[in-house]
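One chain of protein is taken out of this complex; the other chains stay put.
Note that the chains take the letters A and B in the order they are written out, and that residue 1 is the start of every chain.
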Amino acid sequence: MGTKASSVTAAAPKGMNFTTRKRIGSAVTSVVMILVALVCAVPLWYILINTFKTIPDMSANPLGLPREWTVKNYVGAFETVPVFRSLLNTLIVTFFAVVIQVLVGALAAYGMILRKSTFTAAVGAILMVAFVVPSQTTLIPLYRMEANAHLVNTLAGLVIIYLGGAVFCYFLIVGYMRSLPFELIEAARIDGAGPLRIFWSIVMPLIRPILTTVVVFQTMGTWNDFMNANVFLSSSELRTIVLQVYNAVGQFSTDWPSFMTITVLALLPVFVFFIFCQKWIVSGLVAGSVKG
Amino acid sequence: MSATMQGSAVGDLPPLDESLYRRRRRARGLREDVTSFWFLLPILAVFVVLFLVPLVQTAYFSFTDFNGYSMDMNWVGLDNYRKVFTDPSTLQGLGFTILYAIVVMVGVTVLAIPLAVILNRKFVGRDFVRSVFFFFSVPSLAIMGMVWKYIFSPMKTGVVNSVLAAFGLGPVPWLSNNSLAKFCVIFIAIWAQIGWHATLYLAFLQAIPADLYEQATVDGANRWQQFAHITLPQLMPGIVTSTFLLMSGGLKVYDLPFTMTKGGPGYSTYTVTQSIIQQGIGQSQYGIGSALAVLFFIATGIVVFLQMGISNLISRRFE
């Protein structure tokens, strides 16, 4: 259609004025959004800054800068907690759990939009059931099931528990697929491509924004899970990093600076991961391929 | 869309008689059924093993006097259900649970969509802002609860009250007043989830064809008109997804109110899931807890399916 050309011509008469206005607008957005983000981030600041304080310093002045900066909490964390072993366990569990559940979810979503029939409609409705099950009520049945299969206290057993997230992945991905132009898939089908090939080489790249989003969501969720890991793992050498965070919890009081320090250490890898991933979420792939 | 597909398929066919064409089409339909079945098989396996079987067991427990400790249990029929209906305290949390689910759903949706639109623009510091908003929801509630309790402390020393004091406003009894405690819990829930849902909307924004906006710019539509007439309607699938998650999650809520207030002051932020857990695990009446869970499961199911149906209807009107 040559839309690009026409938008250029439309903007042309306004010339420099237009770009200047745009630049000012963007600067205003920057200032406003950074301010809003900083105000909203006060609780995160609270966590971060208190990792550099002693317990009484935190009590005396919870929000301000430390009176005396200390890295004692970090040193303590590395001395008392097997940080690297726990990170490795978490990494293994998270990697396999997320890859498998996203894959299962994406396959299901594709199978769903491939064909509208009573069968797929029924499956779609049944899968929704998973969202209304309160997870605490299925804990004992799941544990007994895994105990019978000799899967408790293994990382593989924990990965299997996390696979329940596949339903969630499916739900996000199928919603996204429905908003895609179906013509691309049809065109490939007419060209004689098999369903699996279409899935790999056309659908997967098309849904990259949601795929990345889902991977990010599930990575956070799995990495951060306490309840399942606490119940299903018992050996100390298998403990994930989030379980180590709770080392700071006592019967009556909690050592908050330690708690926060290990939390920061535990979340640092996923923070980096998110920053790395976010450029994959936003990419004008669909727009480009439709235009082409 | 499907009309064009059939059109081209027919175009490829040699001019045969109607019945043969129909038979071929049926064969292809069957083949596609089989294909889509294979794609759906893994998730069905996951569903059966991790959701259906445990759920059936929970349903079975609800007809027994299972105490959560010993597998020797007796069939008690509908006793547990009778107890749930006759004990008024089991449904104590219903009011707040519904309020929470609805207000959080509306609040997050209204705020996350504009946020996503802004985060989709180019501006300096965008990556930083995106990461910060997303990370609100990441640290565990155990920590966030502790932090927020300090921020919303009803004493003069609380963070919000100190800020108010600077403007000469007087200490507000945040967490010690029933209505304000409800407000605080809901506020924190919205705060924690905006970034997550904005990230979701951000992904859905990528599916909107860019030429729609280009055309609108040519037609002289301003930003607001573009938002109302392109972005919002095109985001409908995303809104359906997001509100469904918020509603189903909101009705099941437990951790946040419990960490913040233990359900208090009094019972003002008590939730249904909290009573399920206290009955089942705390009080070793797993049977009653299970009965409550089953009833709640059915009720939640009805609500979210209704909501799903309504939002699907709305989104169809936009098409």
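Note that a contact is a pair of C-beta atoms (placed from the backbone, for glycine too) under 8 Å apart; a residue touches a chain by one contact, two chains touch by 3 or more.
Everything that follows uses one rule, which is that contacts and distances are computed from a predicted model.
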item: Hidden chain of the complex, named as in its UniProt record, picked from "Extracellular solute-binding protein", "Universal stress protein family protein", "Tetratricopeptide repeat protein" or "NADH-quinone oxidoreductase subunit J"; value: "Extracellular solute-binding protein"
item: Of A:S26, A:S135 or A:N153, the one touching the omitted chain in the full complex; value: A:N153
item: Touch with the omitted chain, as defined above, among B:A181, B:M236, B:V272 or B:A291; value: B:A181
item: Hidden partner chain, touching residue among B:M71, B:A166 or B:L313; value: B:M71
item: Chain not shown, touching residues in subunit B; value: 67-71, 87, 89, 146, 149-150, 152-158, 171, 173-178, 181, 261-267, 270, 278, 281-284
item: Footprint left on subunit A by the chain that the document does not show; value: 54-56, 59-60, 62, 80-81, 92, 96, 99-100, 103, 139-140, 143-144, 146-147, 151-157, 159, 200-201, 204-205, 208, 230-231, 234-238, 246-254, 256
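Definition applied: only the chains that are shown with their structure count from here on.
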item: Distance between chain centroids, defined by C-alpha means - subunit A, subunit B (Å); value: 15
item: Subunit A residues within the subunit B interface of the complex; value: 1, 3-4, 6-7, 10, 26-27, 29-30, 33-34, 36-38, 40-44, 46-47, 62-63, 101, 104-105, 107-108, 110-112, 114-115, 117, 119-120, 123, 126-134, 136-138, 140-142, 145, 160-161, 163-164, 166-167, 170-172, 175-176, 178-183, 186, 190, 195, 199, 209-210, 212-213, 216-217, 220, 224, 226, 242, 245-246, 249, 254, 256, 259-260, 263, 267, 270-271, 274-275, 278, 281-288, 290-291
item: Residue ranges of subunit B touching subunit A (in the complex, touch as defined); value: 1, 4-5, 8-9, 12, 29, 32-33, 35-40, 42-44, 46-47, 49-55, 57-58, 68, 118-140, 142-144, 146-148, 150-151, 159, 191, 196, 199-200, 202-204, 206-211, 214-215, 217-218, 234, 237-238, 240-241, 244-245, 248, 251-252, 254, 273, 276-277, 280-281, 286, 289-290, 293, 296-297, 300-301, 304-305, 308
